[in-house]
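Shown here: the complex without one of its protein chains, the others still in place.
After this line comes chain A, so read on.
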């Protein structure tokens, strides 16, 4: 089939006029993907006539693509790029082998005045090719090593201009180029894989990146471009000579931290900071109070200077972003994350928060610097939340990478987050950032949290509840109507919200609208879940707990309600049982699997089974799956082991001798007729119909039965309480030999397992008898 597809594709490619190729390009690419199997078969193994025909077709395809890449029309080249990518994805190594000329013509397209999309796709295709060659030394030698430097130069030429200085080449970004983002992405993708080839470009890249990141008004780049540039700058440490990879990271990270301190010296000049560094070696710069705020020279990372408060804060945020990239991006070798310095830094940045309105310096605990004008100070208050959001995301990364090992610093981080929140809760993005941080932090140390820490979270949790509620809650509508009536009586009707008065349905309809689930709500909901799950319920003040329950009910937040139900308020002595919000969970979500599992747990059904074997059938299945996957039964030693269950009933000490007598012969027969059991499925299917009916009876009797101690596996008389014992022994014998039969019962509930297994057991009987 795929060979005809391939022939059709080559035919189409060669006969269709080049101008008409683009519209069918995406279709051809999809069809090429269908021939993946053919394209990636090694050609040396092809011998038959049809195989050689395929080889011819593949050769034709490659030749046609090569000529299309050189085609004079833009349409031809455009199509060729798409198809080259498709063949590479489909054929991998087999196709890449001998693609060197194609790679060369792809690189040459980059310098041609082709449409932007052609060149963009060209960059992506080349990135993918170099990306794929990484695993194969032969391909690296044939394709990557000779061609990658050319690609890097061509790509950099697209986005920058080079000037040669005595100390080396310097690249300046071209303003307004559509390729910046894609080129940076491509380089970011390739650097970790081809470190040695990138080494000569390290210095040039750095000059380009610092210009992009440090760009102010004349050459402006959007956020996502700067984001990639920051990641790329962080990856540059990998280009350092092999023996210095670790130290390159360390130096870069250290100079980033120092740059942040230096920038902060300027940005925070309107206040007198109370903060004291734990690092005695840190040197502060004295900003010049008479001039406009600014920093002239390049800093430790080589970033250019800046001036003005706003661009200073921009720089600070970019540096914080770089620092968080340092601790979250893969590193070339083992590195030492400077936790002490990072927490020292965030402690400095979060120590200054926006003072409450109208507070003078002594009240708010922040000392104002009298040499700086009030205007600049107020401008700083405006910028502070942005800085703190960046701090919070940095701390989130710290918690994310350290996970449970962050234990030693969680309390410090918690204090910083709560302090920042206290000062700047008016900013929604900051609230969202704090929720996101706490959401990852609470599971780390929540279970062992002290009452003081939980109480300190009170404010955060309360505003969390507010953020979760829909914008027009009940309280506001009642408050509104109350004020309406008041104003009416005073005759000041003009000031009231006339629309609300005229159209009482308006609010209802607005509430009914499904408000988009904002990021802040997502984080708030996540934080509440984490609090419910991790923090001991008795430590959460009852009023806060009630408010949390109320807001998750009103927002119908299934996961949070689940967390609340699983961790109910502990019963207080003398007040009866604690209340649970479980009805609010089951009403809207009764059809959900988790709700079913919570309300009607299957464990009691397992309990009805006598003794211990009850759950074994479930486990055995899991084991058998493993065995089937791992070829467990193939091992000679284990087959012996698998046979052993057969003799089990003989040796298990039984209280009931009369019943043991029956199974023994059947089990023995079972062993000897093992070969024949593999052809079992047909009779089994017939049996299922009959057995279902009987099983119903079994269930009804079982539920009323008392636990039965060690009943013998009987088969001929299907007495109710014995079912489960039968099952457990049966599954060990039968299931391991016929793993494919297990597929029927895997997805079913434990009760149903009993069903199917019983069937099998009975099948044996029918077969044997």
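By definition in this document, a residue touches a chain if its C-beta (ideal position, glycine included) is under 8 Å from a C-beta of that chain, and two chains touch if they have at least 3 such contacts; residues count from 1.
As a working rule, contacts and distances are computed from a predicted model.
Colleague: Assign the chain not included in the display its UniProt protein name, restricting the answer to "WGS project CCBQ000000000 data, contig 00106", "Ubiquitin-activating enzyme E1-like", "Pre-rRNA-processing protein IPI3" or "Trafficking protein particle complex subunit BET3".
Modeller: Protein name of the absent chain (UniProt record): "Pre-rRNA-processing protein IPI3".
Colleague: For the chain that's not shown, point to the residue among A:412, A:458, A:522 or A:559 touching it.
Modeller: Residue touching the absent chain, from the options given: A:412.
Colleague: Touching the hidden chain in the complete assembly: which of A:105, A:321, A:453 or A:564 does that?
Modeller: Reading the full complex, the residue touching the unseen chain is A:453.
Colleague: Tell me which residue among A:214, A:248, A:287 or A:338 touches the hidden chain in the full complex.
Modeller: Of all options in A:214, A:248, A:287 or A:338, contact with the hidden chain holds for A:338.
Colleague: Just to verify: which one of A:133, A:347, A:432 or A:551 makes contact with the chain not shown?
Modeller: A:347
Colleague: Pick out the residues on chain A that sit against the missing chain.
Modeller: 22-23, 25-26, 29-30, 32-33, 74-75, 78, 82-83, 85-86, 89-90, 111, 113, 115-118, 120-121, 124, 127-128, 131, 157, 161-162, 174, 181-182, 185-186, 189, 224, 276-279, 327-331, 333-341, 343-344, 347, 396-397, 400-405, 407-412, 415, 443-450, 452-453, 533-534, 536-537, 566-567, 603-604, 606-608, 611-616, 619-620, 622-623, 626-627, 629-632, 634-635, 637-638, 641, 644-645, 648, 651-653, 706-707, 728-729, 732
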